[in-house]
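Please read the structure below before turning to the comments.
A single protein chain has been omitted from the complex, and every remaining protein chain is retained in its original position.
Right after this comes chain A.
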Amino acid sequence: MLSELPLLSLLIWVPILGGIAVLAAGDREPWGARSLALITSLLTFLLSIPLFTGFDTGTAAMQFEELTPWVAAFDINYHLGVDGISVPLIILTTFTTVLVVLAGWEVIRKRVAQYMAAFLIMEGLMIGVFAALDAVLFYVFWEGMLIPMFLIIGIWGGPRRVYATIKFFLYTFFGSVFMLVALIYMYIQSGSFGILDFHLLPLGMTEQILIFIAFLLAFAVKVPMWPVHTWLPDAHVEAPTGGSVILAAIMLKIGGYGFLRFSLPITPDASQELDWLIISLSLIAVVYIGFVAIVQQDMKKLIAYSSIAHMGFATLGFFLIFAIIENTGTAQGALLGLEGGMVQMISHGFISGALFLCVGVLYDRMHSREISDYGGVVNTMPIFGAFMVLFAMANSGLPGTSGFIGEFMVILASFKANFWYAFLAATTLMLGAAYSLWLVKRVVFGEVGNKQVAQLQDVNRREFLILGVLAAAVLLLGLWPAPLVDLMHATLENLLAHVLVSKL
């Protein structure tokens, strides 16, 4: 029966319509708005489960496809479909949204209905980004999701929220304009807006390079890659907890997704030509940003910088292909890099989300993000302390947690490309541990820092549930990543085979 349902449409429209309903219900009954939002997000999450259970891991073809003409004159279609790259990201989205709704439960008092609605609508739009197979549809979702995030930071954000929102909006908008030009150019060339048609579109080297750079501008800002990353710390610092979680856990992944869905398959030759650029920027992200993260005084900034460094592994893993072939003569190891990058994206969704939620737990009590305002939190919040240590360890890539797998795979793969790539990437072992554990030392351990800390209450049942679910996810994935890797295996193998065929 489930296979009869337009599952992807439901996943997109249930949260959007649910969000509109929450909006309509209004603020007069905040409890009602919250409950409705929770029910909607849970329903969406449940709807995403058949995506996993019903997914055929044996094929790289698009599954759960839906195709309806939209603007027939320009051959624009409402075309949806998912493969091994998008399914895990969609499930990550539905999973995280439930947690975000719960996290805002009694914390958000101002305009509850709008807050919840913004997250639900954003959920639908983000799922749309991952499921769209038509470039125009993709672009609509891509730009559309900026609006709720813009509002979330702008309305429920901190004191410098206006600067942060404008910076966020202009940065991301700047990138995506070039992408739009590239998409239109390819439409003119191919007569279709189908993303899968773009994959097969023959393109000359100059065209490919220009398209590659246009995409790079759009995706690099989203990931974000050095040097277009400076919007992220500001956005995180000003965003409310839920906003930070969605931003870190999912929005950043859309950039990585773009590289896999657009850059590599559409412009394989340009990817080969310019892989040094991505690899360099990724390694700069790991090393440079790692150092910057060490000296942050603001917890959210620290985690934001750590996110940039961790996303460096994703982009590094994606673009090792050609360097590996050049160095060893075979593509053995390239798939390890691709899969490692994908695993890193999913794992980072859990860990960064969890860390931002941890900061949120503290912020709700103390209204400060300054590390120096804390100290010895474990003495009053032992359960919270245990969670924080676990997530910090996961963030520093401890084996047994999900944070290890992606980094491990990418480092192994990068060694095949070049010893020095692996050398620089592996510095994360030291840098990641340094900033994560120094944070823990200053916030969680030590003597009780001040009177406010002495009066802290440990996590309540709702917070325990949220952090506990994330802890379980981090450990489960860390101890048994096989299901996730198997899920995307066929798709990435096919992608690799596609990329290795020159379009020239």
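Operating definition for what follows: contacts are C-beta pairs under 8 Å (C-beta built on N, C-alpha and C of every residue); 3 or more make two chains touch, one makes a residue touch a chain; residues count from 1.
One rule holds for everything that comes next: contacts and distances are computed from a predicted model.
The protein name that UniProt records for the chain not on display, among "Recombination protein RecR", "Cation:proton antiporter", "NADH-quinone oxidoreductase subunit L" or "DNA replication and repair protein RecF", is "NADH-quinone oxidoreductase subunit L".
Residue A:398 is the one among A:11, A:398, A:470 or A:495 that touches the chain not shown. Residue A:454 is the one among A:61, A:454, A:472 or A:497 that touches the chain missing from this view.
From the options A:15, A:175 or A:385, the residue with contact to the unseen chain in the full assembly is A:385.
For chain A, the list of residues touching the undisplayed chain reads 167, 170-171, 227, 230-231, 288, 291-296, 328, 332-336, 339-340, 376, 378-382, 385, 389, 393, 398-400, 404-405, 408-409, 411-412, 414-416, 419-420, 422-423, 426-427, 429-431, 433-434, 437-438, 441, 444-448, 454, 458, 479-482, 485-486, 489.
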